[in-house]
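The complex is shown incomplete by one protein chain, all other protein chains being positioned as in the whole.
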Amino acid sequence: MSEPSFLKTLLRRVVQPVDKQRSAARQARNVITLFHALLSERGEVSGAALASEALAAYAALPENALAPFLNLLADEFSPAPAEIATAAANYELDHSAANLIALQQAVESPRQELIRRLNMAPGGTPVLVDIRRRLLRNLKSNPHWLAVDADFEHLLTAWFNRGFLHLKRIDWNTPAIILEKLIHYEAVHEIAGWTDLRRRLAADRRCFAFFHPALPEDPLIFIEVALTNRVSDAVQPLLDPNLVELSPTRADCAIFYSITNCQEGLRGISFGNLLIKQVVFELNREFPRLRTFATLSPVPGFMSWLVETQPQFDTLPQGLDATTLLKSLHDPDWRDKADLAARLKPVLMSLCAWYLTKARKNDEPRDAVARFHLGNGARMERLNWLADTSKRGLRNSAGIMVNYVYHLDDVERNHQAFVAEHRVAASHQITKLARGCGLSRASAK
Amino acid sequence: MSEPSFLKTLLRRVVQPVDKQRSAARQARNVITLFHALLSERGEVSGAALASEALAAYAALPENALAPFLNLLADEFSPAPAEIATAAANYELDHSAANLIALQQAVESPRQELIRRLNMAPGGTPVLVDIRRRLLRNLKSNPHWLAVDADFEHLLTAWFNRGFLHLKRIDWNTPAIILEKLIHYEAVHEIAGWTDLRRRLAADRRCFAFFHPALPEDPLIFIEVALTNRVSDAVQPLLDPNLVELSPTRADCAIFYSITNCQEGLRGISFGNLLIKQVVFELNREFPRLRTFATLSPVPGFMSWLVETQPQFDTLPQGLDATTLLKSLHDPDWRDKADLAARLKPVLMSLCAWYLTKARKNDEPRDAVARFHLGNGARMERLNWLADTSKRGLRNSAGIMVNYVYHLDDVERNHQAFVAEHRVAASHQITKLARGCGLSRASAK
Amino acid sequence: MSEPSFLKTLLRRVVQPVDKQRSAARQARNVITLFHALLSERGEVSGAALASEALAAYAALPENALAPFLNLLADEFSPAPAEIATAAANYELDHSAANLIALQQAVESPRQELIRRLNMAPGGTPVLVDIRRRLLRNLKSNPHWLAVDADFEHLLTAWFNRGFLHLKRIDWNTPAIILEKLIHYEAVHEIAGWTDLRRRLAADRRCFAFFHPALPEDPLIFIEVALTNRVSDAVQPLLDPNLVELSPTRADCAIFYSITNCQEGLRGISFGNLLIKQVVFELNREFPRLRTFATLSPVPGFMSWLVETQPQFDTLPQGLDATTLLKSLHDPDWRDKADLAARLKPVLMSLCAWYLTKARKNDEPRDAVARFHLGNGARMERLNWLADTSKRGLRNSAGIMVNYVYHLDDVERNHQAFVAEHRVAASHQITKLARGCGLSRASAK
Partner (left out) sequence: MSEPSFLKTLLRRVVQPVDKQRSAARQARNVITLFHALLSERGEVSGAALASEALAAYAALPENALAPFLNLLADEFSPAPAEIATAAANYELDHSAANLIALQQAVESPRQELIRRLNMAPGGTPVLVDIRRRLLRNLKSNPHWLAVDADFEHLLTAWFNRGFLHLKRIDWNTPAIILEKLIHYEAVHEIAGWTDLRRRLAADRRCFAFFHPALPEDPLIFIEVALTNRVSDAVQPLLDPNLVELSPTRADCAIFYSITNCQEGLRGISFGNLLIKQVVFELNREFPRLRTFATLSPVPGFMSWLVETQPQFDTLPQGLDATTLLKSLHDPDWRDKADLAARLKPVLMSLCAWYLTKARKNDEPRDAVARFHLGNGARMERLNWLADTSKRGLRNSAGIMVNYVYHLDDVERNHQAFVAEHRVAASHQITKLARGCGLSRASAK
């Protein structure tokens, strides 16, 4: 369902009853031979046809041929050390433009030209993105693929430049082939099917995605927005397919409740920052009455931080210690026990505020979602108790969610303060909650 | 007329009453300051807006600020020699993937990231192409701009990859804003106006162009084709606006009589080869009756070769020597004097055949058009006497034109023989003519 | 879900808290007053705005105001009898063109001009189609609405002329808003949801619909086609979402297994005939290998004919009489009892063949589906036993289905023979089966 249809077509075209005897290694070598041909003179004149053939051969590789294929790709298309040495020596002697250019050319992998030529095949770009997706999945155990990845990343970064992306609204007029992909990709709050999706695309919702001309049926990233009358403090009501529709012109608030990167193969090329700002701009234009642009975001790392660090409290809030606290949360029904929940709330809210604003990793906020929005220049506005009561929500953050607010006038200043001084823009409520937990930085990571 | 409309818009937006006192140098510095800002942290969060501002400032530069601007661009965005030295030394010691990547990053100019970020501006790509166009025009006298050019070329090559181009048919249904550009760009056989253009887009003609999504109103390259009943031997009849239309389904021949590269700023990124082959494919599909795909091409360098080399003939054809021959051609009415023309024809045809097939420059055919088509795998088929009687045609080649034939089955073989052995694929007629002139290679360049 | 969205929009705009006291009659009168205004001078200058207002008022009518509204529409916009009398008398005296035109104008209802002006409202056409839909539903009990219906039908026939319809392929690239309507409208073989629909739009299927420019999101009629390797003899396998896809280029047969008229309000304006022929044409072009174009059609009236007529058999096939036969079919599990089913098969197939080819109503085949396809020039090719084992299939035709074959070369001849002489084009198999049942026409209707 989610595989690029080009792959499917190729797979169908290729003869099915593969000779089982033929080793995966030989098949991988076969593909690589076509790659070499594409880089040769012959490739210059028969580029697109040869590129199609080569990608079809790749697409037909059995799963166990992937690693041999990537090994060959890593071994056989790297620049020549001797040439690099010469060019570096020349440049050392004379920093002329010509010597710099010669050195730049010497260090560039022939792989880059190979990837450029492969891209000439009709429908080639999604296949190249797919190669990188599979490479990345196994990169940790194959560090020698790093140079291959660097070459892919270099070209994909150029190709997927913001200037070439189109922002498109996704709604019920969108082709099913694209809608189906939203259902498949949605990572934050799973889409239960077409009825669920239909509500998420109703008149009081907006969904936007970035598309690239070479992947016209496959979004790169998409964001889901609810138009509401106040900043939402819980996500389940927003996801309820039976929620009554609000007239969008009456809304004063836009809640970004889900943002999903679709293409694993484009890891490291960031779109989220650009998308949010563009969407704020579009919404502002369509609905001049909107006053607040805020997320309703998860706190994915809170509970694991709590478990891992078991932070020592200077003054124990509510007379609890960490062990007792965590034990309480093992009770699967804790949130239905009004007394228990009432006692836990101030402690957990306080700890979570501390976690979000103070817990660090390499000097940056430990929470990935916080890092993303603060890095974009948003401000941490409000913690919401029992805001995500899904299994995952309870497990990751004891159900707590955060609103990050995007105020376009402050975004640049916040961003710079964050980058330069690691300063976290947070509201008074959150700062106070964090202070209340009685933890000092020294006692926790 | 031909300037990208984005520039015009920018020019209008920029404050008009420029302070005349302010030196061109200061204005150039101003743009460069915005470029630095775009590369800084601030650029990360305000990319597109800052990029628009920077390109608008560039577009508002007076003509005399261009050189100072390009000088700064060359001086201030190059990689740091010290970092290169360190990375080169590390790589020298250990050719690891990580060291290679580090070296690649060290030698890459910050200019490349700058250009990528500038491209985020809406409508930015055509402005970047325009910067390179103006740089190239003055590159010879400013060799230190070479590194700037290399950075532009590197990125433009990635962006204008064949995989991102669309082949579009141009006809009378095409928007005027595009048709107007054909009139402007046509380089080979000037288009005299809308009536002339209309005939070139009639039912027995085809015109195709490559477009890039970022330049939707500006063709990259276009080709003009006449559907005919035999291989055309003269170009003026094809260009006659009053030529009777042929029913295209009855044609058996497609004559490519003009091919024009439109974007000076994309020099070095070749589209012609790809375009011709794609167009042969499209025409084949639309008109299965077509048997021959041939050009009607100029011989731009014949006369200047003749004048320059004044070749010595072993056996003087027709009792002529070079001096007499060239003197005859000084008579502006030579072609109207039947006797004279009749005497000149065998000599000139013979010499021209020799020139096309034997005259070399760096081991390749001296004639640029011949190099292009032979390099694409075409075969030199026929010389045509008095085929282009325009002033330019007579001046450049004494009116002679050539048909190059594209036979898809032979294209790859011809190309490889040409590249590997400099073998020129030529018909018996041409080979015989060349032999007839009694010149040996030794006597001419 | 299926209501034109225009209606919804209108309904929302109209003030909600309707005065409950105000009678339906008064509201209907209100709409009619706007209709009169639209027909007046004022309507000439403020046409579109007034038409929108009038249609919005109509759309806001409560259900119980419909009849009063249609009564007024019938009473107040008819032509004036006195004027008709005068014009008829003049024409009687002199059949001049001018007198004919005057008479034509005298008999034309002002309602027609009213409907034309209402159509000026943006999105007006679907509302007018909707008025007729609701009128038709209650026409039997309100025969005085006939003249209203005639006026609607006259204009809708002009507007929905074949020349204005577009044939569009429906597939997985079609907007969800249209696909959703297929699910809603499909009348013959219910679509169980999006997964079911997706299989029906896979590579070995085709779905085509007619659209009118004024209803861009709402098909008028659609047809579902399966590409297969032989003429299908049962429908459930075709509808199985898990059926393996066939490569469409290998198919030699196109099975039309469902055709659905979507717009009740366009009753009497036939599209089916046109659609089938156009689709045969399109399929032929896309898949030149296709040899057979056939339906897999229900026999909706077989069982009710059998029950109603209890036909007397001359020679009782298989020693059965009608009473026994029908009693057997009351057993809900008859088809699972091999013996019983085996005994029933020859009798029912024989009777069904007789019913399809001989049973008449007003001299035409009694079966509506047979009338439709024979009238289109198709030929009745094959009866299929237990071809539709759904509840409805068993109830209506004891599970029997027919293949009608469209052979374009014979279509015109078959149609004319059918219209002129009521001749039924049937295969030898069916003729023989019909003969075998030993019924004479005399004994059955």
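Each chain carries a letter (A, B and C) given by its place in the written order, and its residues are counted from 1.
Following the convention adopted for this analysis, a contact is a pair of C-beta atoms (placed from the backbone, for glycine too) under 8 Å apart; a residue touches a chain by one contact, two chains touch by 3 or more.
Remember, predicted model here, so these are calculated numbers, not experimental data.
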*Check the whole complex and report which displayed chains the hidden chain contacts.*
B, C
_Contact with the hidden chain (one of C:Gln104, C:Asn173 or C:Thr324)_ = C:Gln104
_Touching the absent chain when the full complex is considered, from B:Leu165, B:Leu179 or B:Met303_ = B:Leu179
*Given the full complex, what residues of chain B touch the hidden partner chain?*
12, 172-177, 179-180, 193-194, 198, 217, 247
*Residue-wise, where is chain C in contact with the chain that is not depicted?*
41-42, 44-48, 74, 78-79, 81, 84-85, 88, 91-92, 95, 97-98, 100-101, 103-104, 107-109, 116, 119-122, 124-125, 143-147, 150, 154-155, 157-159, 161-164, 213-214, 273-274, 376-377, 411-412, 415-416, 419-420
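Methods note: only the chains that are shown with their structure count from here on.
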*Please categorise the chain-chain contact pattern as a line, ring, star, complete graph or other.*
line
*Which one of the chains is closest to the middle, using the mean of its C-alpha atoms?*
A
*asked:* Measuring centre to centre with CA averages, how many angstrom lie between chain A and chain C?
replied: 50
*Would you kindly tell me how far, in whole Å, the mean C-alpha position of chain B lies from that of chain A?*
41
*At which residue positions does chain A touch at least two other chains?*
none
